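All protein chains but one are shown in place.
Letters are used for the chains, namely A and B, taken in the order the chains are written, and counting of residues starts over at 1 for each.
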Amino acid sequence: MKFKFDRHTRRKLLSHTVAVLSGLTVIAVLYPLVSIVYEAVIRGGGVLFQWTFLTAKPPNACDVVSCSTVGIGPAIQGSLLVVAIASLIAVPVGLMAAILASEYRTRGFGRAVSFTADVLTGVPSIIMGAFVWGYFVLYDPSIAESVIAGGIALSAIMTPIVARTTEEALRTVPNAMREAAIALGISKWKMTLRIVLIAALPGIATGVLLAVMRAMGEAAPLLLTLGYTTNYNHSLLQPAAALPVLIYTFAESNYSNQQEVAWGATLFLLMFILAANILSRYMIHRLSQRMSGGA
Amino acid sequence: MESPTPSPSSSSSAKTRRVSPWPDRIFFGLVIAVGAFVIALAVAIVVILVYNSEQSIRVFGWGFFYGTEWSVQYQVFNVVPFVVGTLLTSSLALLIAVPLALGTAIFITTQAPRWARGPIGTAIELLAAVPSVIYGFWGLYVVHPYMAQTVEPKLQSTLGWTGLFSGTPVGLDVLTASVILAVMVVPTISAVSRDTLAAVPAAQKEAALSLGATDWETTRIAMLPYARSGIVGGVILGLGRALGETMAVIMVIGNAEKVPTSLFSSGSTISTLIATQLLSNSGPLQISAILECGLVLMLISLLVNVAARLLVWRVTKGAGTVLA
Partner (left out) sequence: MYTATKLKVEGLTAYYNNKPAISDISLEFPERQVTAIIGPSGCGKSTLIRCLNRLHETAPHTRVEGRVLLDDEDIYALDPVRVRRRIGMVFQKANPFVTMSIYDNVSAALRFNGRHSREETDQVVVRSLQHAALWDEVKDRVDAPAVSLSGGQQQRLCIARALAADPEVLLMDEPCSALDPIATAKIEELIGRLKKDYTLIIVTHNMQQAARVADLTAFLYIGKLIEFGPTEELFERPKEKLTESYITGRFG
């Protein structure tokens, strides 16, 4: 068969070129993921897998020779504390706001709340931090750098996420369930909490997990509200360390021991995020199986 | 009043259960209160920012928006260097990210074998889950050396005549920051584009195929125009994310307080300004100016995000990925 470079061939060539190019973009896009994981393992693996790493305190700036403690213990404690405080606020508030938007007919108020939550997800996290800082600076500067302040800042970021994902999860619960409950004489609040909420649990749990993962990784608002320390925290009104803040601070350090700790912390945080991601997928899978298979 | 369905009324049968309306009313009250709190939060953010920038607004007035100096020594502060930094890095990031994201979306929806579509999509979602501080850290230690030693000198030697690439390529500059931002923003744009492309009805694709179109022609004629507004919405959503990014940018942008004159200049964005200067021993006027910059940033990203949500919502009608 003679090979003709006619229009048809050109068209096919173009189509194949586009296919190849688009495949290349996938490689280009996934490369950073591979690179980040690789670098974290190479540069942080050594430090992370010393068994004291998770409990010891981070090193102060010094040469490799004279430093003794190498760890991220206080940062883990601080992160957990501040995210816990934030969740204590964000989960109830987010759930209730979603319930308002989805379960009650309120002539536009619910929709306004939903829209506000949507808009709030787009506010930069640094602005949330600046907002909380500004508030405390006005009213009680003594706790402007504390776990409480950090927790409030993170909750401002988490609440809209929980609210939006919960609202969407609630909307997927079939109305038949609500009608059946009403017909049985169950009061509205019980129906909402015990039946509808439970039915939407997979989606809600995913949303909460998403918000928690996001909060664990946020550094910007904490830079302004959590203060800086390398010690364990003993009071919610005091500053604390946090993983993302530690990574940032030590990243800019000129001392390789601190840089190494930063990589170890990065690896730890990545593993945590990955685990949470896998967990959330598994949870949706199992819970929604139970929902459709069982009841 | 509150619930759309009638509450159980007392029947006249022998066993009448008195159901008190109070638990329901309290619950409703609680729910309303929380809703009001959410709206109050949004308002409070604006109010606190405005209140704290009042001094700067009074002192600098409209000049704040066209002056280019930021000087602690002379106590003169203007927003222009930071707005330029923000817009420049975000636009550049989009310029890099959009073709890449569209490419992945097209590949996943038209080329990839069906078994591969899920895994690739998941991998891209994992990219979105990586915290921005890790992107910044990786950017500082991995990307920046590469930019400084390889990419930037080459750009300068080949495209230096455009004037965009002047100055010594140190690597801690607007260009590197834009590259990191692009990496961060691709998953967002890709996910939305993928959803909108997947939502194109098969009938449209078959119409093109039956005319003798190649794969690319089918994509070009039947799929992309149909998905256009959704894709644009995704791009604007990505822009919104890029505008507000702090940690990914702060470590690689060089943190200079002037308007960048070349892509190799150091610069700052409004986010990095707030992160670096709010807590340092700045005087009240400086703090006020910093927060006025924050106000500007918030208004810009609010506008962008509202526009994006309207576009994306209209096309996918609420279905698809939830973008937190």
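In the analysis below, contacts are C-beta pairs under 8 Å (C-beta built on N, C-alpha and C of every residue); 3 or more make two chains touch, one makes a residue touch a chain.
Source: prediction; values computed, not measured.
Contact with the chain that does not appear here is found for just one residue of B:Arg58, B:Lys154 or B:Arg228, B:Arg228.
Touching the chain that is not shown, out of B:Met147, B:Leu172 or B:Ala208: B:Ala208 (per the contact rule at the top). Touch with the hidden chain on the side of subunit A covers residues 7-8, 11-12. One chain is missing from the display, and on subunit B it is touched by residues 114, 201, 203-204, 206-214, 217, 221-222, 225-226, 228.
Please note the rule applied: only the chains that are shown with their structure count from here on.
Centroids built from CA atoms put subunit B at 16 Å from subunit A. Remark: subunit B residues 2-8, 17, 19, 23-24, 26-28, 30-32, 34-35, 37-39, 41-42, 44-45, 48-49, 51-52, 99-104, 106-108, 110-111, 120, 123-127, 129-138, 140-142, 183, 186-187, 190, 214-217, 219, 240, 243-247, 250-251, 271, 274-275, 278-279, 291, 294, 297-298, 301-302, 304-306, 308-309, 318, 322, 324 touch subunit A in the complex. Across the complex, subunit A meets subunit B through its residues 11-12, 14-15, 18-19, 21-26, 28-30, 32-33, 35-36, 39-40, 43, 92-93, 96-97, 99-101, 104-106, 109-110, 112-113, 116-131, 133-135, 137-138, 156, 159-161, 163-165, 168, 178-179, 182, 185, 187-190, 192, 207, 210-211, 213-214, 216-220, 223-224, 244, 247-248, 251-252, 259, 262, 266, 269-270, 273-274, 277.
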